[in-house]
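A short write-up of the structure that comes next.
A single protein chain has been omitted from the complex, and every remaining protein chain is retained in its original position.
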Amino acid sequence: MSEALESTTPTWPRNAWYVACTPDEIADKPLGRQICGERMVLYRKASGDAVALEDFCPHRGAPLSLGFVRDDLLVCGYHGLAMGCKGQADNMPGQKVKGFPPIRTFPIVERYGFIWVWPGDAEQASLDKLHHLEWAESDAWAYGGGLFHIKCDYRLMVDNLMDLTHETYVHASSIGQKEIDETPVKTRIVGDEVQTSRTIDGVKAPPFWQMALRGAGLDGDATVDRWQICRFSLPSHVMIEVGVALAGTGGYDADMANKAASIVVDFITPETETTHWYFWGMARQFAVDNELLTNEIREGQGGIFTEDLDMLEQQQANLLRHPARRLLKLNIDAGGVRSRMMIDRAIAAENGDASDDSDSIFDQAAA
Amino acid sequence: MSEALESTTPTWPRNAWYVACTPDEIADKPLGRQICGERMVLYRKASGDAVALEDFCPHRGAPLSLGFVRDDLLVCGYHGLAMGCKGQADNMPGQKVKGFPPIRTFPIVERYGFIWVWPGDAEQASLDKLHHLEWAESDAWAYGGGLFHIKCDYRLMVDNLMDLTHETYVHASSIGQKEIDETPVKTRIVGDEVQTSRTIDGVKAPPFWQMALRGAGLDGDATVDRWQICRFSLPSHVMIEVGVALAGTGGYDADMANKAASIVVDFITPETETTHWYFWGMARQFAVDNELLTNEIREGQGGIFTEDLDMLEQQQANLLRHPARRLLKLNIDAGGVRSRMMIDRAIAAENGDASDDSDSIFDQAAA
Partner (left out) sequence: MSEALESTTPTWPRNAWYVACTPDEIADKPLGRQICGERMVLYRKASGDAVALEDFCPHRGAPLSLGFVRDDLLVCGYHGLAMGCKGQADNMPGQKVKGFPPIRTFPIVERYGFIWVWPGDAEQASLDKLHHLEWAESDAWAYGGGLFHIKCDYRLMVDNLMDLTHETYVHASSIGQKEIDETPVKTRIVGDEVQTSRTIDGVKAPPFWQMALRGAGLDGDATVDRWQICRFSLPSHVMIEVGVALAGTGGYDADMANKAASIVVDFITPETETTHWYFWGMARQFAVDNELLTNEIREGQGGIFTEDLDMLEQQQANLLRHPARRLLKLNIDAGGVRSRMMIDRAIAAENGDASDDSDSIFDQAAA
């Protein structure tokens, strides 16, 4: 295998901020992780600033993530070569290493409770390009979440989240309900976002939402109006506004006292062409000081998203068994289809390709 | 990998009935299984009829075997596309799916206690081509068996069963005995069958057969005449008539009261080039109402065939390590050699190739 082989066009935009890890993952020692095909080591300096370097000691090729941090230098755990945060070889007892070619560094920033990296061209990295996440900075919101490693193309996860019809089938016992797939969705482009939305009025809340209603101090058995607004944005973030309001009180726009509303947070970070890191969570605007509720929601959501994990990994395996097979697109797939088009255009633009010669796996819609 | 790659000439006949599963495997939910390279989902309709479809949802490629049956339709467990038993997309809430190209169906039939499928050209499928199995339909017989997944070319299993010399070595503590490999075999073609037979007169029964003799109400320590008649037929069935009779009472032809006689049943279903499903069992004509004995035999046979599994998987691994190495054939291999020739001719005929340009792994016999 040659280095050339590794540089075939990836299926993700490279010049974008991706969630690399959560702060606790680099609290005690360096972390090795592959992001968009790039093997990185992430660690924290005494100042608190995070650093991302290539996870490859230029001396003997050991993973630097097996080393330790000393005086803001990352010391290789094999022979002690100390690397600086600019990727330069800084020192090694008894050796002259200043002439070593530096290893690669990656732009990195900590914000909104996550560590973000930019796996592409560092020159183009800019904080302006980081999405603003109001729920992550406001006391009016509470947040809980987790991380899964999933063995499927990250775009299958985008598809999954942009079409919640699957809740009826994959999550029948928690958030699914028959009325979901009987209600049509509306898909549109709003600025840089793809939005797919669905509202279901006058129904019983499914078990997860009964729990949320009670957590918000409302009657879990009440008739409710339910909504789901999926928002995809580049490179692969999906924020889903979800909630239930007491029937007739205004739905999405109901007064806080009459609803349980939250945002399903999904940061989807490609690892390889067929695996990804899935940072999931829920930001909510009710009972924000109730940590027990935060844990209860996290546990419930973790169980639900494990059902997705199972389905997606089996879907991926089936697609690999049928590599030439083309999929079909329905109305409900419009959100995923539009999101993939946005991804394809971003990749094409990075490659200086103006036309959108997208490698879509979709045929024309059946009707 | 391209679809083209998957369609290189297989090493099995495609136009034949293979055992796909036992009825209990589709009693509660659909079953996904790969048969002769074809990934299938098998399920049962309310009428009791079994159905075999491609295990691929045309919508998003999820395995249909993760779904459920409703009103004789197979509903995809991801987004609810309901497929009919002809492979057609039948309905999906809120979607127009009638125009979907159908997925593939496979001829299927339930008979003799097994579900059989025809992985090749459906036009050629005919019940006439299903072997008649008298033991499976007569009250004069009892049957018990099991299923193994084995990581070797199915033809190595055919070889194994058509040369029972290995019993002396692989099954030394159960059905093997020194006299087996000291007794020559006779191989001949009888109609569409390859037959290899061996009779051993005036010996002590090995442990498994002592158990069988006692099960038949006979003296386990008696001197016996033993026989083994291996019958191969296309595509890959091996029925082995085996038994012991009290010495001098007529052997194979002895009166039922003087023998313990049975058929070792072997349906060998290719999964991939190097794996197969092995449906094994024993049909017997003695003590047919004794279920405890059926279980005892099944347990004994399962233990014995696990010894074959171990040997065959290690043989396969060794052959893969030595891909260019050619094997030798001895007299005892004639049954396997003839069976493989029959397989090769069937494959050649399917490909419209009159000559038998067989890809035999055997050299000329050493002498």
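Per-chain residue numbering starts at 1, and chain names A and B are given in the order in which the chains are listed.
In this text, contacts are C-beta pairs under 8 Å (C-beta built on N, C-alpha and C of every residue); 3 or more make two chains touch, one makes a residue touch a chain.
Keep in mind that what you see is a predicted model, and the values were worked out from it rather than measured.
J.: Touching the left-out chain: which of A:45, A:59, A:214 or A:326?
T.: In the full complex, the listed residue that touches the missing chain is A:59.
J.: Which of these, B:49, B:121, B:182 or B:299, touches the one chain of the complex that we don't see?
T.: B:182
J.: Out of A:76, A:312 or A:346, which residue would touch the omitted chain in the full complex?
T.: A:76
J.: Would you write out the residues of chain A that touch the absent chain, in ascending order?
T.: Answer for chain A: residues 1-4, 39, 55-56, 58-63, 66-67, 75-80, 92-97, 99-100 touch the chain left out.
J.: Considering the whole complex, not just the chains shown, which residues of chain B touch the missing one?
T.: The missing chain touches chain B at positions 159, 163, 165-166, 168-170, 181-184, 311, 314-315, 317-319, 321-325, 327-328, 330-333, 366-367.
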